[in-house]
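With one protein chain held back, the other chains of the complex are shown just where they sit.
Which chain is which? They are A and B, in the order written, and residues in each are numbered from 1.
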Amino acid sequence: MPRKNRWTIYHTQREVSFNHWFRQNGTKEMAAALAVLLLLLLGNILVVLNKDALQKKDTRNQPPTNSFLQWLLMKPSLEIVEVTQGEVSGIDFYGTPGASLLSPKAAQETSPRPRKRPSFTAVAGKGYSFNAVLKNFPDVRYALVRAPEGMGVSPTGQLSWTPTAEQAGIYKISLDVLPFAGTGTRLSWEVSVSEKPHALGTDQSGRDILACLILGTQWTLLPGLIAVLISIPLSLLFGGMAGYYGGMIETFLSHGITLFSAMPSLVLIFLTGAIFNFNIYAMMAVLGVVLFPRNALQIKNKVLSLKENQFIEAARELGMSDRRILLKDILWHNARTPVLSFCFQIMAFAILIEVTLSYLNLGIKEPDVSWGKMIFDHRSMIQEQKLWPLFFPAVTIFLSVAAFYLLADGLNKRNKIRGV
Amino acid sequence: MKRFFLAALMLLYLFMLTGIGYGQSGDRRGGDLKYGEDELAGSLNPYDANAVSTSDRLFALIYEPLVRYDVDKDDFIYVLAETSKTSPDGKKLTFMLRTTPRWHDDKPFTAADVKFTYEYIRSKQKYARKYQHITAILEEGPSAISFIFAAGQSDPRDFFTRWIIPKHRFGAHMEDLQPEPLKKYPIGTGPYLFGNMTIDGEINLQLNDRYWGKTANILNLVMKPQPDPQSKVMALTYDGIQLATEIKPNYLAQVAQDKKFFTRPYSSFSFDAFAYNCRNPLLSEAVVRRAMTMALNRKSLLDNFYFGKGQELAGPVIDSSPFYNAELRPLPFNPERAKAMLDSAGFRDQDGDGIRERITDKAKLRFGLIVPVEKEAQSTETGQVANAFKEAMARIGIAIELEHLNRDVYDKRQFVERKFDIIWVRWEFDTGYNVRELFDANEDFVNGKNFIGYRNPSIQELINKFIHAPDPVYKRDLMMAFQEVLRDECPYTFLYSINATAAWTRRLIVTSIDPYYFFTFIPDWYFPVTSRARTRMMD
Partner (left out) sequence: MKKIASHIFTTVLLFLACGVLISLLLSLVPDYERYELSTWRRFLENLGTFMTFRYGDAVVEQYPIFDILRARGVKTALLIAGALILTLGISIPLGIHAARHKEHKRARFIDGMIYGLSSVPILVWATLLLIFFQRTMDVFLHWQLLSNYPLGWRLMIYLLPMICLALGDGMLADMTRHIRDEAVKLLEQDFVRSLRARNVLVMPHLCRGLIPTVMAVIAGKIAYLFGGAIVVEYIFGWQGLGFALYGAVSRPGSKDYPLILAATMLFVAAALLINLLSSLSAIWADPRLRKD
């Protein structure tokens, strides 16, 4: 057997324990969730530092710049129409006398088709180019029918343009591709020009979607914290006292718990909103009240199970006051472990409630931005198939809620494993 | 033989001709129309407190007035009255009523119903003030009625465009007759009968066969409330409804592109504006208000947020009103000129914080802007318009703080407390279109229409002259001058009047739409035969 020196053994032991720790139940997921949480925190900090810059407005409804995202989130807006050969004018698009030039038929494979889609976004100051390289027709002539100022097409089909800052807006481009014999094609699409590049596009007021996502993080942590601050003390109070004292107090407090668990949650939140002019913080406080029953029950059960322990008897014999026993021995030393898990569950639910309220137009209002409000504002874009203002907030909502739930669940599992 | 065949052919041809002629008039009868509205109808008694625009359109189907003002013809059309006669001193107006109309429960229509209607109206607090100048109502026989006024009126027919309600559906003291009060079971003389209202708020109407006028073609109407604009558009697309009375601007594009629908804009009898509180010492100066108006590009607001569906306005009068001053252009969009005006009026930015202050007393040009939050998609456009206003003002050195308030708080701040600097308003008018009250010093009280506290002697003089003006030409001149003064004084920054757009399936032929009541011309609408098989009656 090879002889291991001390360093090796130490190193190996350390490695083993690290691997073991990492493969332990749920740690990988918890690490991912913590990363998401850090991102949310970072977003909050960015918002606090930089709010005005994030709310700057640019061209409205601009798609994302990445072509994959454009393929995924937009309806294919490249229009391909057959044109039959006729008069070679092509510049005057409206009211052409030779109307046979514009007989739109379903594009078939007998006419030139481009290999790639053009990009639907352009940034002022940067070049915009599109190479209409064709699939089946190498020998063609190009003509720009409709184009903004400054756009030109080379004889090889290279479309190029550098938009200036004043040219921000939406432009329609029509490019005719005409072989020397047979039917040609007219490619038409819209380009949205913005002053600055927007990686994820802009929403209907012109705000950058990434900036909107960052602005939305401010409603993920703080309102949830308020709900937590109301819910946890309430559940500790009700659950702890009900479990410890027993008798009349227990019945009374248990019924209090049942009372609040029977109130329909959203209705209470609506009513509070009606009272406080739909201020999100007030509604989160009520959410805390709505959510405390479940946690209170769990704490009560835990306290009940701990009450019969011998160390409690010992403490009582020593003459410690009831309050000290309850607060220090039971709650702080033993029953506090599920509390962190409760916190994360409450915060996840707080995000869900905020999204639901904003979707019903009862949550965050202009000029603030939240993820739920983005979904509400852009509901009509579903039909127009401009999905980017809906897709990204949905992804972030899902990630943050899942992160909080994973953390809560991971903590639960680890508490169970440790036997607490 | 040949002659026989020729004769037979001619007979066949004649037969076909008559067949076609018969088909064209009788064949139009049929079909069911389901249409969508934004909100529930509420009470179906026209003079109850909470009548909304949905119910206005329903009233046009069920009830009828004595006379109706036709916007296109710019004149009054007689409906339940046949003719009218004004006494020379303008104090007495006599209507000769038609004898053929019958109520939907088959009782005859008489002058007693008209008298009861106007007494009922006067007993309601909402209308009492407007109708207090009627001193007496005299029934002169079963089909003639006279109204006596306190002072001479130039064209008193203006006051008689109200819906006539049946006297026999009320008790001796004007109370509702249970178990079928008028607010739930309306009885009128119009082209459609009220069938029932389901618990979801859907209202079924049936064709009135015994209508005194031209019987309509569509057999059944169903009004479906569609509070969510998205589901309204979807219902239209998937044949849940065949007509939508209003499509919101951001859904309009997809409906207009769809070949299955016709869309038609109609003016909405309303205008949007930013109202300035003229009691504020800084805003009481007309030059400040004028500069703020000129710094705002109102046309771009219309194009960007309402897709251009509206008219830019120079004053409070919209273009479908007979008093519209078509020559008057709105104040131009010229921020440089606005800055120069503020400079020469003594508002400069001396401490470099970007906000101007008055040189004399260092009062800063910093105002709060109140914007109402509506329930549905409207809130996004209003908020965006307010944001654009804020940015435009920031460019000329005026700081604006936005405050978004729920509708009830907004109403209270505006009319009761009157505590605001600038407030976004949308004024909606009925066919009377009385804009004078908004700037009349006599309306400056709590819950009054002149909530901005605007007092201008020249405007007041014009208003007073208008009320007592004898002939319509003079009235028109007065209103032209009125609009010119308002445009220069800018108590409001008048923005635009948004067009509402209606959409309906191609299977329905709609001849014309009344801009206020919508369904006035429904007797002419019909479903062509080929399309009728596909419309179905709701279960």
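For the reader, a short list of remarks on this structure follows.
Rule of thumb we're sticking to: a contact is a pair of C-beta atoms (placed from the backbone, for glycine too) under 8 Å apart; a residue touches a chain by one contact, two chains touch by 3 or more.
The model shown is predicted, which means the values in this text are computed figures rather than measured ones.
Checked against the hidden chain, the listed residues A:44, A:261, A:337 or A:415 yield one contact partner: A:261.
Considering the whole complex, the residue from B:184, B:364, B:426 or B:507 that touches the absent chain is B:184.
Considering the whole complex, the residue from B:237, B:297, B:311 or B:456 that touches the absent chain is B:237.
Within the complete assembly, residues 40, 42-43, 50, 183-184, 199-201, 224, 227-228, 231, 234-235, 237-240, 374-375, 406-409, 411-412, 416, 536, 538-539 of chain B touch the chain that is not shown. In the full complex, chain A touches the hidden chain at residues 29, 255, 258-259, 261-275, 290, 293-294, 297, 348-349, 352, 355-356, 359-362, 375, 379, 382, 394, 397-398, 401-402, 405-406, 409.
As a convention for this text, only the chains that are shown with their structure count from here on.
Listed in rising order, the residues of chain B touching chain A in the complex are 229-230, 233, 250-251, 253-254, 304, 371, 373, 375-377, 379-380, 383-384, 386-387, 391, 402, 404-406, 409.
For chain A in complex with chain B, the residues that touch the partner chain are 57, 60, 204-205, 277-278, 361, 365-367, 377, 379-380, 383-384.
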